[in-house]
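Missing here is one protein chain; the remaining ones are kept as they sit in the complex.
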Amino acid sequence: MIRFITRRGLLALLILFLAVTLLFGMIHMMPGDPASVILGPKASPELKAELNRRMGLDLPLPVQLGRFYGDLAQGDLGLDVFTNRPVADIVREQLPFTLALVLAAIGGAALIGIPLGCFSAIRRNSLLDRVTAVLSVSFIAIPTFVVALYLLLWLAVKWRWFPAIGAGESGDLGDQLWHLVLPAIALGLGWVGYIARMVRASMLEVMEENHIRTARAFGLPERSIILHYALRIAVLPTVTILGLGIGSMLSGALFAEIVFSRPGIGKLLFEAVMTRNYPVVMGSVVVTTGFFVLSTLVADIINAALDPRLRDSGRAS
Amino acid sequence: MSARTPISPRRINRRDFLRGSAAAGMALAGGWAAPGWTIERNILHIRNYVDLTALDPPFSVSGGEGIVSQAIYRNLLCFKPDGTWETELDSAEFFERVDDTHYAFRLKPGLLFTNDFGEMTADDVKFSLERIVDPAMNAPNAPDLATLSHVEVHDRYSGTIVLDAPYAALTTVGLAGATGAILSRQAVMSVGGRFGVQPPCCSGPYRFIDWQSQRKTILERNLQYQGPTAAFDQIHVYAMTDDKASEMAFEAGQLDCATISVESTGPFSKNPPPNSYVDIYPSSRNYWLGMNQTHPKLQDLRVRQAIQYGIDAEAVVEAAWFGLAETSTGPIPKGMTGHRDQALVPPRGDPDTARKLLRESGVALPLRLRLDVDTNTVVVTAVQVIQWSLKKIGIEVDIYTQDNSTFLTIGQESAGDQWQDVQLFFQSFIGLADPYYSLVWFTSQQLGIWNWERFSNEEFDRLNKQALATNNLAERDRMYRRMQDLMEQSGCYRFVTNGIMPQAIRNTVVPVFRPDGYAMLQHFSPITSPA
Partner (left out) sequence: MTSAPGFFSETFGKLKRDPLGLAGLGIVAVVLLSAIFASLLSPYDPLEVDVYDRLSSPSWQHWLGTDQLGRDILSRVLHGGRIALKVSLVAISVSLSAGLVLGMLAGFGPRWLDRILVVCFDTMRSFPTIMFALAIVVLTGPSLNTVIGIIIITSIPLYARIVRTQTQAVRGLDYILAERAMGASTARILRHHVLPNIAAPLLILASMDVPAVVGMEAGLSFLGLGVSPPTPSWGAILNDGYSYLRNSPWPIIAGGIPLILVTLGFTFLGESLRDIFDPRLRGKGGGHG
């Protein structure tokens, strides 16, 4: 098991390194540079060259890349090109907003999806089951930004039930939770369906299994069977999916952050790319990719812990 | 509306229509306990369209920073709060042009800097102005004080500004603008000779208290200010680049004043948020369609003129600006020296003339051209109207949208060879308090920098120099008109509009804006509640 974890861990690092390096190359190939953005119309070629030189942007790419990794190894993510603030601080400020959004979305989805899936499995082929099936199937694939737009249009702008923008007053937890509702729904709606289906499928499998039949034969009430055995086992695959979901949601959160004008790392990354704020881009990329790789790793480890057949590297999917 | 500033004749007439509907809205909203109505502390919450990157005058490039600068610093001269570009004395009690290269000033005694840096002296003026043009500073704002040689100090309060050559925009762009702020030599040297966002000293009606990156800047009443007491206890300036976000914040009552987007102006006027109204202020921006005359497809003057006549600028303004702006006659806006009453090409263009010109040129139709534009909603809508009008005369336009950072580089030689492929593009520049700033981008010197049309006219360059070197208003007016004629005759430019600056304003605030629609925070005042 240890070997497995080490191997997968190293692989994860390799992937992270490749992804970050590739992105570094891509963003530096894009036309435009922060000096132009900073100086605006006053950007004469001399001033731009001078500013670029001061930011170290005139050095050859491999050198810049080397510096970046060197700093990264010491925990230094560089300085924001426009404000000279440490990128680490900026990311630290923005990341919690996205995390809150993602957790709210998944948490809400789980809260609704797990019972829904559970009941669908128990009352198989009933009206509830069929309706859930229809709804969950359709919600899975509707693009987040479409849901976000509709929610914004009806619930925020037209009927004003919910705030339309921002994350709420800092320090006021209630206000911030209120501001989370619509974006979390937009992001989490697809997951309700997904989780419900996973739980249903897993439960159906589990409920046929031997030790459950034995429990029934022994006369245990159906209800406690469900709660104590079936649900617990059925939830496990869901948990690993959730782990993956948290990692991949970070880029999905971008749309919610844009439509609802919320602060967050998705929007930070997007705007940093637009303004060629290279240090912030790289810092955000490292963090988001790192999250994704980490959550995939954890999911794989949990899977492997549950199912030894998966430990042979290359089998995990 | 007795508490409001009297209307300046420069404002656009549509204001009256909007004010009528705003009054109706207000009647409905009357009686609401609106934010900012009665509070223990009088705080102004206002939107800025950009976050601060530098409040040090040599490096303060954006207009957004200028808004804050003018509230916290004093200059020798400042703009009058009457919607014109006229200047009045600020820290100077005497200012006179001795001759074209000498300007004498005398400071008011007893003007104090904050943070115990003492009294403002002529030496501080010398320090503040000379560092702008000091080569070692490499200041982007150096051109604002173009020909400054040095400042002679005669005694504690008086001195003379000496130029190497006449410079007509000295008072407006140089001294009254953000570049001309007077700082304490002692204060600036105490932080190493330059600073970023934290000024070491202030001298204006407000003082700088705090800057929360990407959130807001907080200013507080400066008790040491020698002059009428600042009207607010504090001003919170929110950095909001997104129009939509700021509109929603205004609606939610979080802002007292915000520039709103053109497309929201209509809905906001019809249904104003509680206790507020919308007012349209003029803008000094210049929107135009440029044509790269060195590109093979555009080398024939008749083709370029055909494009000029093929574009219906009124339709563009109707679609993209909802008819709220006026078509322009050139970069110099109404009310400024050099403004042309009429362009050579009529606002609606003339499709028949356009087709005739294309026929004469003998070019094969349909002619395919590429049009570069950035991703801003207003300009994307504008270019689609242009695309449609040009289609009708036989020109097929492919629109290339690019994010702003890329767009800024397409015509620049320093970015590679791509400038040679530029054909049509839709650009906009902001003007300043002097007409030269609207036209200087089209000189030969700017080839490969901002002169993407590759327009190069000897008379234009000559007039540009001359107009900046004389202080005779009538002469300058004539020269700038002629320059715009030359631009249009070259066929490289189709002027569309100067745009608008719509503002949403809470009824509890009396705002004051410059002629370019930028807020003069130092002159904003609250309407005290009747309660």
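Letters A and B mark the chains in the order given here, with residues in each chain numbered from 1 onward.
Here, a contact is a pair of C-beta atoms (placed from the backbone, for glycine too) under 8 Å apart; a residue touches a chain by one contact, two chains touch by 3 or more.
Here the structure is a predicted model, which is why all the values come from computation and not from measurement.
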Next item on the list: Have a look at A:5, A:72, A:88 or A:142 and name the one touching the chain we're not showing.
Entry: A:142
Checklist line | Touching residue (missing chain; options A:1, A:111, A:153 or A:305) | finding: A:153
Checklist line | Full-complex contact with the absent chain, from A:116, A:254 or A:301 | finding: A:254
Next item on the list: For the chain that's not shown, point to the residue among A:57, A:186 or A:293 touching it.
Entry: A:293
Check: Hey, which of B:222, B:406 or B:423 is the one touching the hidden chain?
Finding: B:406
Checklist line | Interface with the undisplayed chain - residues on chain B | finding: 244, 247, 263-264, 266-268, 315, 318-319, 375, 377, 380-381, 383-385, 387-388, 398-403, 406
Next item on the list: Go through chain A and note every residue touching the omitted chain.
Entry: 11, 14-16, 18-19, 22-23, 26-27, 29-32, 133-134, 137-138, 140-146, 149-150, 152-153, 157-158, 194, 197-198, 200-202, 204, 241, 244-245, 248, 250-251, 254-255, 258-259, 266, 269-270, 273, 281, 285, 288-289, 292-293, 296, 314-315, 317
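The rule is short, and it goes like this: only the chains that are shown with their structure count from here on.
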Item checked: chain B contact footprint on chain A (complex, rising order) -> 30-33, 36-45, 47-50, 82-85, 90, 163-166, 261, 263, 274-276
Check: Which part of chain B faces chain A closely enough to touch in the complex?
Finding: 51, 53, 61-62, 138, 140-141, 143, 196-197, 213-214, 242, 244-245, 248-249, 251-252, 403-406, 408-410, 412-416, 418, 429-430, 441, 449-450
